[in-house]
Each structure stands twice: as C-alpha cells, then as structure tokens.
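Heads up, one of the protein chains got dropped from this complex, but the rest are sitting where they should.
The block that comes next holds chain A.
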Amino acid sequence: MEIQYVYTKKRAEFGRQCIFSDRPAELLVDIAPNPDALKEFVERDPVDRGVQVVQEMSEHDVNTERFETDSHGLNHAEGGWPKDVNAQEVEQVIRFRKKVEKDEMYISTVQTLGGQMEHCIKQNNAIDIYQDYFSDVEIQASEEPPSAKTINVFKDPYKDRGVAHISWYPDGPTKLAIAYCNTDFQRAPKDTSTESYVWDVINPNSPEMTLKPVSPLVCLEYNPKDAHILVGGCYNGQVAYWDCRKGSQPIETSEVSTGHRDPVWKVIWNQSKTGTECFSVSTDGQVLWWDIRKFAEPIEKLYLDATKKQDASQAQGAYVLEYEPTIPTKFMAGSEQGAIFSCNRKGKTDADKIVAVYPGHIGPVYALQRNPQFPKIFMSVGDWTTRIWSEDIKENAIMWTKYHQSGLTDGCWSTVRPAVFFTSKTDGTLDVWDLLFKQNDPTLTVQVSDEPLQSLRLQEHGRLMACGSQGGVATIVELSEGFYAQNRNERNLVNTIFERETRREKILEARHREMKLKEKKGGGGVS
C-alpha cells in the first residue's frame, strides 16, 4: 500500500525562499502486524540454498577472418661470398678458394671430418641401417573407432546458391568441379550468377577455373577418358561442354528447341569408342543421348513411360541416372514419382527399351547407384529411406533402412569396400553405413554443415568425400582407415548377405503368388 503525505500551499507563497526548522518526529502511518496473515504461510524447514564460491567468468568465442594464403617461389642465388670477391669472376673465386685451402685449421678440420665421414660411409656399405623389419607381415584390421575429419571447405563467392553437383577430377584427388545453382523453383533472385567453378583442393580461397554457361549448371561431370573435357546440364534444359584448356565459355551448347524442356538433372558419360557420347535426363521425362561433337540435336531419345508404349504424355520426369561402364547398353533412371526404370538402350521394340519398373520410393528418387563390385545389386535413395535392390526381384527391395527424421538427399556406394555406403540428409549430416558392422543404424554420423546437404561424391580411391550444402559450401571430409582398407573376407561376407536377402524376397514373392492363386480359386469355387 502506498504511503502518501499531502501538503497545501498558497499560490502567493510559491517561489519563496525555504526556511528550514527542526521539529520532533511525527507519526504518519502505523501499520500493526496482523497475526491472521500468518495463516496464509507455511513454515519451510529445511531450506535448501546453494552456495558457491567460484570466480565468475564469462565465455566469448572469436573467429578470425579467413586467412588468405598465396604461394610464391623464391630464387636462391649464389651468396655468402665476402665483399671483395665477385662470384661471377672465376679468377677471384679460385684465388679465394686457394687462400682458404692454405689455412692450417682447414687442413686439420677436413682430416677429422673425413675420418668421421668414412666411418659412416663404411657403415652404410656394410648393412642397411634403415631396414624395415616385419614389413611383409600383414597389417591386422585397424582397431581405431570410425571417424571422419573435415579437411577443406570451399565457399561459393555468391550467396543464394546451393551446391547442385560435384565431380572429382578423374586423374587423382587434386581437383573438383562443382556446379552451383539455386534449385528452388523460380525463387532465385534475378541477377544470380550463372558461374560454376573448378577448385584446386590445395587452394580453398579462390577457384582455379570458372565455367560460364548460359544458365546455371545443375550437374557437371568430368569425362573419365579425357580429363580436360567437362559436360554440364543447365537449369534451362540445355547441355553444354567445356574444355579446361580453352577457357570459361562452353565449346558448344545444345539448342533449346531440341534439348530438354526442364532442368537437366543428370548427365553421364557413355562408354563408347570415341569417348564423346553422353546422355542426360530431366524432369520432362526424356532421356537424350548426345554426341558432343554435334550438339545441335540428340542422337537418340527415350521416354520414361511406365506403360512401355513410349508415350510422351505418360512419361515420368526423372532426377537421376545410373550407368555402369562395364554394362554399356543398360542404364537405370529414378523418377520423380518414385519409380525406378531399368532400360536397355538397344531394345528392338519400344516395349523392350524399358525392361522393368521397380516400385521404388514414396517420393522422388534422389540417387541411384549400382554396387561397384556386385553389379546386380543397386541402391536408391529417396523419401526418408535408403533401399537396396536386387535386379532380379522386381516387387520389393531386398534391404532397406528405417525411416529417418530428415529426408535423404543423395547417396553412393564406397568404391573400395562393397559393404559401405554413404547418404546425406537435409539436417546437414553425412551417414556412413557399414553392412558388415551394423545394419540397423549408420556406423558413423558426421554433422558436416548446419544447412541441408544437397549432394555428395566419393573420390575414386574411397578416402575423400566431397559434400555440398544448400548454402553453397562444399566440404571435403577424410574418412578413417577402416572405411577404405580392404578386407579379404569382405567380398564373400557381403555376397552372403545379399544372397540371403534376395532369397528371402523370392520366397515371399512365391508365397504371395500362391496366396493370390488360392484366393482366385477359392473365390471362383464359392461364386
């Protein structure tokens, strides 16, 4: 309650000088204690109170700006000569040398040093003191826990673009070609740059080469046969190819009229005698084959039509293509509707061209790849799971992972170990699965970035993984030895796993068929 003291003063007396005087204290308010109020409270016994005698500290973190390094060469010239000797003049040099050689100390020093040196030379000649013992004993499987380490990070100089595709240089892990594109439908601001870059792994500060297509690149691939040629698919449906030696402009681009009508999501090089054939797929439902020497129009065309009639109106758009250079005429495409098409390029009739359609996923299929060592087994990534299929079983996948919390965006098998595969998720994590170790969960989950990871690519040797995020940051992650060291038994064990699962599916399929037949017979009998 408020305690107030009010006083009045005549207006005529305002502003007069204040004259203070003492007077005894006057009681204004007297509030007596009210024992009834005590009933509203309960005595608390014991009372817990924490006390700490600790120095109060605060935490700050500081991150310095990116340090830009540059490498230069240094030229060493001959030096150390005393002032009066010119190193170029042979006479002066000889004179100086002769003078030093006459020095007494020189003679004795050289003799002592010579003695020491001879001892070591003779030692070297007698035995190899650096001999590696037990070098032929086999290295046991490494006991260290699986881990992955970020080695380098490449940032897109422009904002708003995500990493759409990554391709490693075929001749070794020295370069990366990264395609940047804002894939949100019509949401890219107007002056977004169309450039894509080739980065050198050692220098994350600035790209080695810029590629300037007409429209942003959605996918980019190095030609495995000729490491200077790159082919890229654009957001507007065109396909273009570059030669690294000839500059940033594409050597040739396909025509807008004969190409795709939607972004070209995947381009893969074909195994051909000339090494110049590639094929591309887009969400307009077409698969087009191109010869880079003649980009004016595609060599061949195929519609991804599930009804097997090559009907353009029924065609399903596709996001991914799968091609194995050892099986040159067959390929697979994963569609937007979730189906996986297995096709034969050399099919005689239209129906033969699409060999099989697998049920796939609930949403678009984002990645599709055959196991490099077991070509009959392939994996597909879509919706929130990864599924492993066997080519023979068309009804269902033979193995699948559980449904994850975040959607999966890309996946690939390890090039070295047949039981290992990788997936990237929209929460920015990279999952490494090892089927021999654990089949329910990923063996290792690494948080690579805070933004969703859009694409990933494993380098051929199996040790380095490049992941691209939606913010335009590409990270190179090095995997621990366990993931790329080959194990002798592995092939057999993995083979057994796959065969077992395939057999299980076959038995289930047979059972289903039996039950359907019984139903039909039973239904016929009753009616």
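We adopt the following convention: a residue touches a chain if its C-beta (ideal position, glycine included) is under 8 Å from a C-beta of that chain, and two chains touch if they have at least 3 such contacts; residues count from 1.
In this section, contacts and distances are computed from a predicted model.
**Q** Absent chain per UniProt: "BING4 C-terminal domain-containing protein", "NEDD8-activating enzyme E1 regulatory subunit", "Roadblock/LAMTOR2 domain-containing protein" or "Fructose-bisphosphate aldolase"?
**A** "Roadblock/LAMTOR2 domain-containing protein"
**Q** Which of A:Gln111, A:Gln405, A:Asn440 or A:Asn489 touches the chain that is not shown?
**A** Counting the whole complex, the residue in contact with the absent chain is A:Gln111.
**Q** Please identify, in ascending order, the residues of chain A that touch the omitted chain?
**A** 76, 78-82, 96-97, 100-101, 105-107, 109-114, 116-118, 120-122, 124-125, 127-128, 130
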